[in-house]
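With one protein chain withheld, the remaining protein chains of the complex are depicted in position.
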Amino acid sequence: MEYTVGSIAPIFLSPVIAFVINAFLGRKLPRHGDWLATLSIFISFIFSARIFGDFLFGKFATDYYIHKVFTWFDLSYGTQIFKVDMGIYIDNMSAIMLLMVSGVATLIHLFSTWYMDHDEKHGRFFVFLPLFTSAMLGLVLSDNLFSLFIFWEIMGFCSYSLIGIYNKKEKAGDASLKAFMTTRVGDVFLLLGIVAIWMVLGSVAYVDIYAAIAEGKFTGLSVLGISFATFSALCIFLGAMGKSAQFPLQVWLPDAMMGPTPGSALIHAATMVTAGVWVSLRMYPLMVLGDITWFIAVIGAITAFGAATIATVQTDIKAVLAYSTLSQLGYMILGVGVGSYNAAFMHVITHAMFKACLFLSAGSIIHSVHEQEMPKLGGLRKYLPYTHFAMMCCTLAIAGIPFFSGFVSKDRILGDALYYGFMAGQNPLLAIVPILGFAGAGLTAFYMFRMMFLTFYGENKAHHDDHGHGHHGDHGHGHEIHHEHLDARQNVPLLILSVFTLGFWFCGTLTGQGFGKVFGSKTEWFKILVEAPKVEKFVNSPREPFSKVDSKPEAHLEHAHYHHQTGYAGPNPDEHKLHSAHTIGAIASIIIAFSGVFLAFLMYIKGSVKPWASRFPGFTKVLQNKYYFDDLYIEVIIKKGLLNLNKGLSWFDMGVYDRFAVDGWATVNRWLFKASKWFDNVVVDAIGVDGTGVAVNLFNLVLRIVQSGKIQFYFVMLVMVLASYIWTLNI
Amino acid sequence: MMSLASYLIISMVLFVVGLMVMIARKNIVAILLGIELILNAAALNFVAYSRYVTSNLDGHIFSLFIIVVAAAEAAVGLAIVIRFFQIKETIHVDEATQLRN
Amino acid sequence: MFLQFLFISSAILTLACTVAVLVTKNLMHSCVFLLGTLVGMAGLYATLGADFVAVTQIMVYMGGVVILMLFAVMLTGGKDFVSRAQNLLGLPASMGNKWTYSMGIFVGVVFILTNVKLLSSIIKTTPTKTIGNDFPSTVTQLGHLLVKDHVLAFEISSVLLLGALVGAAIIARPRKQN
Partner (left out) sequence: MNQTVVSYLAQYEFFDFLVAIFKNNQSLLSFLIYLIFALLIVGMCATIGGLGTYAERKISADIQARIGPNRVGPYGLLQFLADGVKMIIKEDIMPATADKMLFYLAPLLCLTGVFATLAVLPFAGGFIMTDLNVGIFYLVAISSLVGVGVFLGGYASNSKWSMLGGMRGASQIISYEIPVTISILAITLLAGGMGFGTIVSNQGGLPHQWFMFHNPFAFLATFVYFVGALAETNRAPFDLPEAESELVSGYHTEYTGMRFGFFALAEYIEVFVVCGVATALFLGGYNIPGLDIDILPLQAIQFTIFMTKTLLLYYVVIWIRWTFPRLRVDQLMSICWKYLTPIAIFNLVGCAIWMVAFNGKSIAELVFGSH
């Protein structure tokens, strides 16, 4: 099978087409065209599945990649080369990511058709949803940072629109603005990094960057006193921090839950936030070269732990999920930082699955009960059995319980972190990374099960409350919680997603430790397919236009590469140490996870331990105020810093620029005006204008006779002129 | 008797009469009649030259196109006349002094 | 002999009708005389061996242009047209007066003098072929010329005709009275 435009473009284009149709014709279509959006994403999914199948089942060698380009614009003139290519770059990682994004997005679309039914923003929602998905798919397909940036910004816009879709609510508008502005901070740095790389290389394609790293083109350059590689890597990572909501720029993500829940699911799980991790993974060789991995690891660890602590006190079910997303993103970034490339990417995938499922489940609850404050919920297990099942699977996964996917990926990250912090001979201060990581893992188990227990167990407070308060009647059917039935649009997507919370889909063994193989020889497909880019192979790699058949051999590595491996099989000489680190990490994380679950059980089911909110009121208040980050940004940075700066600038503008430049120029002009007025009156008007008028009048006297408007007169003149001309000829 | 000159003279008479019709009449339809005469005079010249001077049929082609153009001109011209009459209730050519309705 | 008979009769028809177009005061009669002129022209074309042009002349003018002219005369005759049927004479100014006729005659004389000056030299200098009485059919050759050498003009004239058709229909269509 050849990969042509026709076999790759539909992945990106079919949602775009759905977007265009829905944007212009959505009102006229039945159900505002939501079926069209869903269908378009499903088409993307089918095409992605084909690519994934080719990569997974040994059609290609494991280091095969498809890179095709076309000239976007060519401004070359003579020897000045200025040619910008666009193209696609698909390797194993892209194939997996495409499948995940399109698959999860399909299910989210399907769920949205139920969730947004009869909603006033139904049509608008299904305009932006396919655009959002297509932007993410395009981002994954991009072969260079520039087109990545374009899709990155489209996603920013879409998230803005989706978060603020209920534009009548002031909070929604604020949240959308916050998300947009906060990510903008990161985007500026990302653009700076891209431009820096362009300045040096004249190209921002991944393969060119890899080749440049391999050839050492970045060495010896420096910007602002720091090495060029560090500078560009830092800039790109700051962009990723903005998009993936890492530590200082995390404030937008919890507010992003103001949008409809399926939109949040898309933002938190499959698309937007993973884009930051994606670009970090793609640029991993640059990060290594720039030697900022320790910074990445620290940022990730802080985010992972800090977000987890805040999540423990949240009462809104979606807020808990939002902070858990932050925390898990922290783990991904941490994984990138500690060199656990494979596991970090695996965590992207597994997290996308269970977080999408969690958000959809939350949506199912909210839509059924019309309540999202956890203290007012409870005992929903009887009413929403399918949602409960799905949500429980996902909670087990995110909490890191063995046999579930979250355990596999998180445990590998933590194992690598343990090795990185204690055994790799790094700076001893970096031991904080594994410590914060493990602490966060425990907190994750705790707050997730807290959410589960408060929502599904205990007695049903919402039910009783509604009998007491009549004012909830405006919900229409808000009084009675209907028993959930199996519905293709409501809970089947959840159940499908919950199937993939099992660990063996990703590691081939039950726990990820090599015991209990499930898939035979292809057990560790993920580990085999995904590895950090080997930059050396990209040197002098040919550019292939879309029209050409790939010249690279498709399967030049033997298929027997899929052999059984235990533990980490990287080229690390300290394999023994690493192995032991992983063993310790696995045991530790199992213990920590179960203890977290147990603590939650004691607090919220048995009630034998009082919730710590009452015991540490001060700390709880800090947590409830999200470590005062919002206040810091608004009170300190914006009000004290930026506002004063703006005031100063305004003073300069009014006092200096306006007074001297503008008003002074006006005075000069006034003098000029007097002079020119005299000139105008005397020279132009009297001589020029009136003189012209007199001249025209004179000519008019003559022309009026000739130009009579009587057509027969013209005939006569015509013949006369012709005759006189002919009579003057000498023939 | 049948020679190029006789055809040219007939064509000249047609042309002159057409010209005189155009000049003497104040009725737009009559002026269009004059134009038809003039066009026919030209077409006759082409065909006569085609027979007596050149040996190819390009003159025929040209007169065919003249006929085509005359037909189109008559159709559009008369449509304008009728429209003009609807507005002005007259087809006196000197009344047609405005470029807009 | 037959040919000359045809030529003389056609020429007389043409010239007589042409002059009648000029001198008659009735526009309707003018149109009918124009018809006579055009039929005579067709005869002249026939004497020149231009059979296709002759028939086209009859087809286009008799079947189309003259009837259009007659329609136009009828439609613009005035509201009370029927009661003063031939009093297009009643509109003497529009059919010309002494002043315009004298102007026309003056111009005509000037033009004829000019033309005679031209023709006298042209007829002397133009080399004419000696031609027999054979009249090969021109239809096939004209067809080939139209679709080979002159195909562009042919296509453009078809566009012109379409434009004239649409344009005439749009210009003359009745407007809503308001």
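Each chain carries a letter (A, B and C) given by its place in the written order, and its residues are counted from 1.
The rule is simple: a contact is a pair of C-beta atoms (placed from the backbone, for glycine too) under 8 Å apart; a residue touches a chain by one contact, two chains touch by 3 or more.
Everything numeric in this text was worked out from a predicted model, so none of it was measured.
Touch, as defined at the top, links the missing chain to these shown chains in the whole complex: C. When the missing chain is restored to the complex, the residue among C:62, C:105, C:118 or C:153 that touches it is C:62. Within the complete assembly, residues 1-2, 26, 28-29, 32, 35, 49, 51-52, 55-56, 58-59, 62-64, 66-67, 70-71, 74, 82, 85-86, 134-137, 139 of chain C touch the chain that is not shown.
Keep this in mind: only the chains that are shown with their structure count from here on.
Interface comparison, A-B versus B-C: the higher count of C-beta contacts falls to B-C. Note: centroid distance chain B to chain C, computed from Cα atoms, is 6 Å. With touch defined as above, residues shared between interfaces to two or more other chains in chain B number as follows: 19, 22-23, 26, 93. Counting only residues that touch two or more partner chains, chain C has 100, 103, 107, 111. Residue ranges on chain B touching chain A, taken from their complex, read 19, 22-23, 26, 31, 93-94, 96-97. Considering their complex, residues 709-712, 715-716, 719 of chain A touch chain B.
The part of chain A that touches chain C in the complex is made up of residues 712, 715-716, 719-720, 722-723, 726-727, 731.
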